[in-house]
Structures are given as C-alpha cells and as structure tokens.
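Structure record follows, encoded as structure tokens.
The other protein chains are all here in position, but one chain of the complex has been omitted.
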Amino acid sequence: MTQALYATLREITTATITTVLLKKGIRKCWMAGPKPLVPGGPRLVGPAFTMRFVPAREDLATPESWAKPISTRGAIEAMPEGCIAVADAMGITSAGIFGDILTMRMMKRNVTALVTDGAVRDKAGVLASKLPTWCNGAASPASVNGLTFVGWEEPIGCGGCAVFPGDVIVCDDDGAVVIPQNLVSFVAEEGAEHERMETWIVGEVERGARLPGLYPMNEETRVRYDAWKKGK
Amino acid sequence: MTQALYATLREITTATITTVLLKKGIRKCWMAGPKPLVPGGPRLVGPAFTMRFVPAREDLATPESWAKPISTRGAIEAMPEGCIAVADAMGITSAGIFGDILTMRMMKRNVTALVTDGAVRDKAGVLASKLPTWCNGAASPASVNGLTFVGWEEPIGCGGCAVFPGDVIVCDDDGAVVIPQNLVSFVAEEGAEHERMETWIVGEVERGARLPGLYPMNEETRVRYDAWKKGK
Amino acid sequence: MTQALYATLREITTATITTVLLKKGIRKCWMAGPKPLVPGGPRLVGPAFTMRFVPAREDLATPESWAKPISTRGAIEAMPEGCIAVADAMGITSAGIFGDILTMRMMKRNVTALVTDGAVRDKAGVLASKLPTWCNGAASPASVNGLTFVGWEEPIGCGGCAVFPGDVIVCDDDGAVVIPQNLVSFVAEEGAEHERMETWIVGEVERGARLPGLYPMNEETRVRYDAWKKGK
Amino acid sequence: MTQALYATLREITTATITTVLLKKGIRKCWMAGPKPLVPGGPRLVGPAFTMRFVPAREDLATPESWAKPISTRGAIEAMPEGCIAVADAMGITSAGIFGDILTMRMMKRNVTALVTDGAVRDKAGVLASKLPTWCNGAASPASVNGLTFVGWEEPIGCGGCAVFPGDVIVCDDDGAVVIPQNLVSFVAEEGAEHERMETWIVGEVERGARLPGLYPMNEETRVRYDAWKKGK
Amino acid sequence: MTQALYATLREITTATITTVLLKKGIRKCWMAGPKPLVPGGPRLVGPAFTMRFVPAREDLATPESWAKPISTRGAIEAMPEGCIAVADAMGITSAGIFGDILTMRMMKRNVTALVTDGAVRDKAGVLASKLPTWCNGAASPASVNGLTFVGWEEPIGCGGCAVFPGDVIVCDDDGAVVIPQNLVSFVAEEGAEHERMETWIVGEVERGARLPGLYPMNEETRVRYDAWKKGK
Partner (left out) sequence: MTQALYATLREITTATITTVLLKKGIRKCWMAGPKPLVPGGPRLVGPAFTMRFVPAREDLATPESWAKPISTRGAIEAMPEGCIAVADAMGITSAGIFGDILTMRMMKRNVTALVTDGAVRDKAGVLASKLPTWCNGAASPASVNGLTFVGWEEPIGCGGCAVFPGDVIVCDDDGAVVIPQNLVSFVAEEGAEHERMETWIVGEVERGARLPGLYPMNEETRVRYDAWKKGK
C-alpha cells in the first residue's frame, strides 16, 4: 500500500468509489451513520484500525474498566501512524465512545481520522482537538453508559458494512466507504479514469448538453471524449 | 396557476400553510425527511414534477440502466421550467438519488428545486451546482445501489405525503409542504391574512402582551386587530 | 437551590455530569433527541418546568384548543423566571410544538431555555426570538397536527429520561441532561473536582503522556496530580 | 353508559368502529401495538381506566417502589368492576408491565381486560390467570427495568392514540380501539346498521356479485338492500 | 409459463429459491413483512398481480373513494385466475388494506393468494374467507385511514423488493419471494436439483455425518452423492 496509491485515492470521491466497487458486485461499502463532524474538510484515506464494542453490562461497563488492558485506552496506544480508526458502536448513539482527551491523544499519535456509527462526547472538546471525525452525532454519556469495549483489530461491522483490519477507508462529505484490501489498486485505477470522465461531462453539461447519450456516454460521445483525452 | 399566486405563496411560511390546510381537514401535507441542504435561503414555490423509485433489484438497478429511456436522465429532460422535482425515494437514505452532474443539468433547465425523502450524493458537487435542494442527507452510493427508477409524473408518496403531478410545493427552512391543486387559491388567500394577523400579534408580544386572549384572539383582541387592519 | 450552585454547574460539562451520576448508579439522565438549535452557545442551567403532550385526536387537537385554559399558552404564562421548559413530545418530530410567537413570549418571561424531544416550527422565527432551544429538528405543522397538550408540572418522559418538576436541567453542545433534585449538590461538588482533574490530564496529554495509567489515573499519577492540585 | 349500549358494541367489529369514527373525522382511534394474547376470544367492551408510565430512572424504578401508594398495585385496587385497564408504556417492549400476580388480582376485581402498548411478563402465568390481555409481546424484566409508574386516571397516549378516562375501549382480534365518550351512542347506532349492511353484502358476494356498485353500494344496489332490510 | 413449471416450483422451498437466485447475483428477492396468516399451509406459486398505494391525503382517502374506477374494487375485478395479488402498502401496518368482503371476492375469482407488506383488517373475516394471505399483521382501520390506492399492474416495491407485473411469486412458511420473469426456468431447474441434494444431505446428517465436507459438499462427498443420484 504505497503512499502514491493513497495520494491517488485522495482525488477520488467516495461517490465514485462506490460506483467502481459496484462493477465488482460490491454494494455494501458505504457506512450508514458516520458523517463529518466538520463538513468541508479534505478527503482522507488510511488503513482501517478496527475497534469493537458490545452492549453494556452494568457490572463490566464502568469507569473502572477504563484501566483494564483491554480498553479504548489500550487500543489508542496500539494505533499505527496514519491509520483511520473505525469503531463498531452497533449504531448506538446514546453514549459517546470517545471524548476530547482520547481524540487529543489520537492526534498526538498521528491518527488520520476517527470513524464510527456511534456518537462522540464532549463535542466542543473533540472539535478543539482537531481530530478529523466521522460520527453519528454527540451524546453526553461515556461509552460505558451503553457499551462494553471488547477488543481491537478484529473484523467488525460499522454502519452496515463489514470492515476488516487492513481494508482501506476513504472519508469525505458524503461519509465513509470501505475498500476491500485486494481491490484498492483496482479502485485507484478505475476511479481516476472515472473522475477524468466526469470532469469532461461536467464541462459538456455546462455548455448545455442534454443528458441522454452523454451520461452514461453513447458510442458517439465516447469518441469525442476519447479524442479530448488524447488531446490532453 | 398565475405567477401572482406564486408570488403570494412565497410570502407565506410553510408553517402557516399547514395551519390553513388543517381548516380543510388536511393534516398530511408536510413531508418528513426533506430538509434544506443550505438553510436560510428564500422560500420556493412551484408545481410538483414527480419521480418514482422502487427498491433495487440487482439485475435491473445497474449503471447501465441509466442509458434507458425510463431513467432519471429522461425524467430531467422532461422537467418543465419552474417546476419543483419531487422524488419518492421511499425514505431510503443509503443511496444518493442525484449527484452533481444531474443537479447541474436541472439548473440549466431552470428547475426551481429538488425535493426528496431520500439522499443526494456528491454533496460538495450538488452544493456547487447551486440547485436548491431539500433532502434527507448525503450518501456516496448511486441510486442504483438501493433503488430502481420506474417513471415520472405519476402519483407518488414522499415523506408520508401523497403528491400528485400538478400539486403545488412550497419549501422553506421548516421543510417542504404539498398543497392539493384545488386548494391553492384558498391557501394563498387565507394564508396571506394569517401572516398579517401573526405580524400584528408579534408586535403585541413584543410590547409585553400575555398569550391567553391574544393567540388565538378573543373577541376583544379581534376588535383591536380589525381596527389596526383598517387603519393600515 | 442557590444561584451559586447554578454558577458551579455552568462550569461542568454535561459529559462530566453523566459520569458523576453513574457513580450513583444513574445511567438514564441524557435525553435522546434534544440538540442545540444554535450550536456553540453557553452552557445553560435551570430547574425543570415540565409540559406534557399525548397523541392528537382529531376532535381535540385543533387550533381552537389553543384558547383553552389547559393549553401551551396557559403553560407559558405559568413558567417561573429562569426555568428550563421541558416538553414531552413523545419523540414525535412531524409537528412543531412551539413557533416564534410562543418562544418570543418565553423570552419576555425570562425563561432560560426550551428543551424537547420533539420539533419546533417556524424555525426562522424561533431563531429570531433568541430563545435558547434544544430540540429534534423543525417541522411546519403545529402541535395539534400530531399532539394534544394535556398539562404542566407533572412527571414526564423526555428523550427516554424521567423528568420531575424541580429536577435540574443542564444543556450544552452534547445535549441536555437531567439531575435528580436530591443529587444536585453532589453533582456540583464531584463535577467541579472532575473538571479540575480532566484539565490537568489534558495538559499531560498535550505534553505527550500515554493514556494507560493517566486516564483513569493510577496510584503514581494520582500522587503527581494531588501535588499539582495542592500547588495551585 | 348503559349495559344495553355495551351489548350493542359487542356485536360491532373494531374494523366497523374505525369506519364509523372516520365519518366524524377521527382517524386516530386504533392503537398500534396491543394484540390479543389469546386470539379468537370474544369481543370485549368497557370504559377506559388509564395508567401512566414514564421512563425508568434507576433511583426511582426499583422493586421497593412497588410498595409506594402511587404504584401499579395501588392502581389495581382502584379499578372499577368492568373497566378495561389501558396502560401507557410508551411502546417500550423490553420490560413487562404486569405479571401473573397482578393479572390474577385484576381478575378477582372483575376487570374486563388489560390493554397496553407495552409487554407483559411471566406470560405463562398471565395466560393461567385468564385475564383477557391485549399487549405487544412478553418480556422477562419487571416494569421497573424500563419504566416508572406515575399515576392513574390521567389522559394518556397508548399506541399512538389519546385515551381519556371514561372513553370506551373495544378489543377484538384486530386489536383495540378507543371511542371518545361523546361519540359512543353514535358509534353504536351507525355501527349496528353498518354491520347489517355488510352482512347483506357478504351474501351478495357469496352469490357471485361483482364489487363495483355493490361495495360501496350504488343507487340501484341500495334500493335492493333497503327492500331486503324492510322485508327482514 | 406452463403449469408444469409451477408444479415444479411448488416443490422448491423459498429458502432454496433465494440460494439459487444468489448465483445470479440477486440478493433482494425475499419480502420483509409478509408472513403467513395461517402457518403450515401448502406452498403457493403464481404470477404477480401488482397493486400500489401512496400515503393517505384526507381529501382523497375516504370511503367514497372506494366507488371510483381506480379503486381496490376495480383492481380485484381485473385479477386473472391463479394470480398472486401483491400490494405495496409501503410497510404501513396501522391500516388494513383488505377485509373479509374483498378477500371473499378474490376467492370467488380464484385468486391464489394475497401478499402485502401491510396489514389486513377484520382478521376473523379474512380467515373465514379462506384466501391464503401473507401479510404483516392485522389492524382495524380501513386502507383509507393511512393509504390512497393509485393503480394496479405497475412496478411496485413490496417489503424491500421490486416486483414487476408478471414476475413469479412463491410463498411458504418462511414468507414470500419474487422470481424475475426471465429467471423462472433457471430457478425451477437448479432448485429441483438443490432440493434433491439437500434431501440426500439430510439423510447423511441423520446417519451422524459431520458438516464440514458434507454441506457444502467436498470432492469426495460429491462422488458419493452422484453415485446415489445415478442409482435412484
């Protein structure tokens, strides 16, 4: 997974990525739930570092549990530089999985972003920490109010998608998508061409072209597009 | 449906419209789901141009289907100037029904707005296209990921409301409402008076008046209001 | 309930309050639904003034009902200065419980804030009235479209929490929490210490400290923290 | 509310009652949630005795609370003979509001039925107690696990309907409907005629009649029906 | 579509049909919602006759509308013998789309079954009519309480599936599945072989065989199975 590949992916919208993955029969790649806490930022790319929660049980999900080796704290210290941390909160939004202290530490560790189908807490503090975050809202209670942390770097579900450690995550204003590890090169290649094509189509629409025959392109349009591409 | 009528409606809040329709026994006129993509814009009015989706079936809902005569592309080219396009996405928000190329083309065709109980995709591009949009969020996947387009200008449901071609749609920061075609004049007339009355009441509240007897008005208050109205 | 106590609570995040209440076994204190209509404002504190709705019945939930003694209008005139009005809308978000005239009147009566698991209507007007509001979105229809108002200062549910008249409400960007009346002093005391501790921890994280042993603090860290606290 | 009126209502299906109430503009009269615990029993009729729950708060919703004067136990002892107890459980089905001991006591007090949008617990025991019950499933936990009981004979919501003490409840295999107190005579009268008419229509369908013109009846069919009715 | 094909399909479980369709990439073929009103009956097969509802609007969805040409009554008279009527009720279960008179008429017209993601009303009467019905519960209110009927033999959604007129529907105790018209022969052929294979596997499991290598079959197991099949 070279940095060049990541640089390419940063130029491909998550919308395009889902279209490219559909060519491989993959429809479940966009996570329902994660939304950018601060819209309008740059597109981010990184390998998934997974975290897993199960529901709270009152004897286990306590502030004391935060000191255990298997804890969100332990997970954070295990995160490699550049990763995108993906937390399976089972879609529960009545407890915030991470607050400002934890996101501040993730920034220190050069984590690229946090993605979850759950909520964050102490939203003002998380914003102040500057960690790019895709989540489903904010909630005051700590994770232990609704969730028990059970481990990291396991297969998880997040927002209706399966995420495996090492899959690649891309996030932008449309949300977060997961690219299966073995399809990353395919997506980068096809996606770059798709973006090029859409750029050309946008120009045509700006000139007043009608959609049928243009998008998707018919034979004649494709000839014109190919000529333009060559001429570039 | 004269332009004068539309001009009148543009001065009536969607809140007032629902109150006026209730006098005719109509409670189901506000669509649950559509929210302004850019809050704070002007109130918009136009005749409904309906579009209908059913759930995706993998053999039909493919990028190839976009080239068919019955496609969202075909629908867009059939939209009359000034209409408000209303898309029945069955409330599904895990696929974006329209992206930037389509909304850009709608702008070119002078469509007034897009309203849907579903999502858009390529949100950044949709914003750039400047098409006023009321939707329920953004999602990366294309419509074919969750939906099959089946036609336009049919009766549809949108956000729990029945919408028929030719009904009038009004959108503002509270969302989108549908006025049955035969009640548009009634709503314009009653609505204008209702707005006048509320403006006067607001003035009274600003002066420190108590609510009981004022809103709704009792006999005595109505006399005062009528005097003010005459004096205007 | 002295003003000093309220001043203390205003410095304690709702996140911290939920953590402190968990020490007393209370997990259900954060209301799901209410979100700040205008994020980024100051934290607000006040005693709960409760209002209760049941579902609409077409013969009762009419604009005419607004003139009855038991009406939202009557409730507003009964609100004491400084209270936080909490409305049980049963989580129904397809009708706006209050619009601009009502929130304007609440401002005149020096109500601190409005909190509801329902929606407001005439959002532009509510914003203009400046009443701090925590709600679950906006909707055009009036309360009578979906709700019947039945009384005030009764026990209610709001966002999955029980709220009793006289409980204390605290709202910030994470939402709204309810503190049982008999635990307010405890929360103020413990909460203030908790904030102090987190401030120190934030400093440690900024200096690059690892989380395990720091948050929560182990024996050694606590010694360092206590020394810092004494030295303050 | 004479026994004769109740006897008439026992011959009218809840389906017919909703159709008759629609003539008065009432659409919200069928409760979503309550289903017969034992299908196929007789239709039951009685005046509503209301009970109200709010969400649990851990310091209040405890087994100890069952000994308080305001408790489900107190409510049961206040139930008049023949009433139908309607419990507003806010649609929460993860706690059973009543178990076998309570339903057994209700049988002793000659309560006609229990209706709730929540669940019962100890289903085997409730069945053994023979109390006719319309509920939304069974759950092991006691009410205090999710709910706090706050009073009886107040206006409540149940399954999306407003229910006031003294309204009349009718339950059969389609569920439970509420008739506003002032419309009971109207419903009994119109409903009886409606049942007569449907009985005649059923006979026509059995003879092979087509539906258009028959149901609803056109002019010619009505003449035939009126003749039959006279001849009866 | 010969009767022989239908006879074959009647021997193939809906479970097997979904497995066979997955080989063609089709995952969305089982309707969420429809359940047998009377479990344990025979498996039923027939071509889909579609019906479509949109949400109710109070001025349109009235008992009077039942006399219109476009009405459920009109639809029933248009149903061909042997069809399975599939009604898109948008998953709304608070109104019963059909009651006893309508299902009785469908029986007279030799309709095979009724399938809907909505509810029926007058459940006792529907049961008495003997029309095989797959629905999502029962509700007292008529369709007009929540729905407006808009047409038949159009593409619809039902329980999250696209259904087109002429698709083939199969219903059993697991629910209802839709087979795209052009895949019916494929499903019949593959499905019959799949059932044969599972019958043999069941025998193996009864003899105590372990699952790995058996289901799905490895090379060696397949040899044994093929031998058995030849010997049959």
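Every chain is named by a letter (A, B, C, D and E) in the order it is written, and numbering of its residues begins at 1.
Criterion: contacts are C-beta pairs under 8 Å (C-beta built on N, C-alpha and C of every residue); 3 or more make two chains touch, one makes a residue touch a chain.
The structure displayed is predicted, hence computed values, not measured ones.
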item	value
Contact list for the unshown chain, restricted to visible chains	A, D, E
Residue of A:63, A:80, A:155 or A:203 touching the missing chain in the full complex	A:155
Residue in contact with the excluded chain [from D:34, D:55, D:99 or D:216]	D:99
Contact set of subunit D toward the excluded chain (per top definition)	58, 62-64, 66-67, 71, 73-74, 76-77, 93-94, 96, 99-102, 104-105, 108, 121-125, 137-142, 144-145
Interface with the undisplayed chain - residues on subunit E	13-15, 17-19, 22, 27, 29-30, 32, 35, 40, 160, 172-175, 177, 198, 201-202, 205-206, 208, 210-212, 215-216, 218
Absent-chain interface as seen on subunit A, which is shown	24-29, 54-61, 90, 148, 150-151, 154-157, 160-163, 180
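Basically, only the chains that are shown with their structure count from here on.
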item	value
Number of steps on the shortest touching-chain route linking subunit B and subunit D	2
Same or different contact residues where subunit D meets its copy subunit C, judged by the half mark	same
Label of the chain whose CA centroid is most distant from the centroid of subunit A	D
Angular offset of subunit B relative to subunit E [C-alpha, multiple of 5 degrees]	180
For subunit D paired with subunit E, centre-to-centre distance based on mean C-alpha positions, whole Å	32
Residues within subunit D bordering two or more other chains	25, 27, 29, 160
Topology of the chain contact graph, where touching chains are joined (line, ring, star, complete, other)	other
All pairs of touching chains, each written as two labels joined by a dash	A-B, A-C, B-C, B-E, C-D, D-E
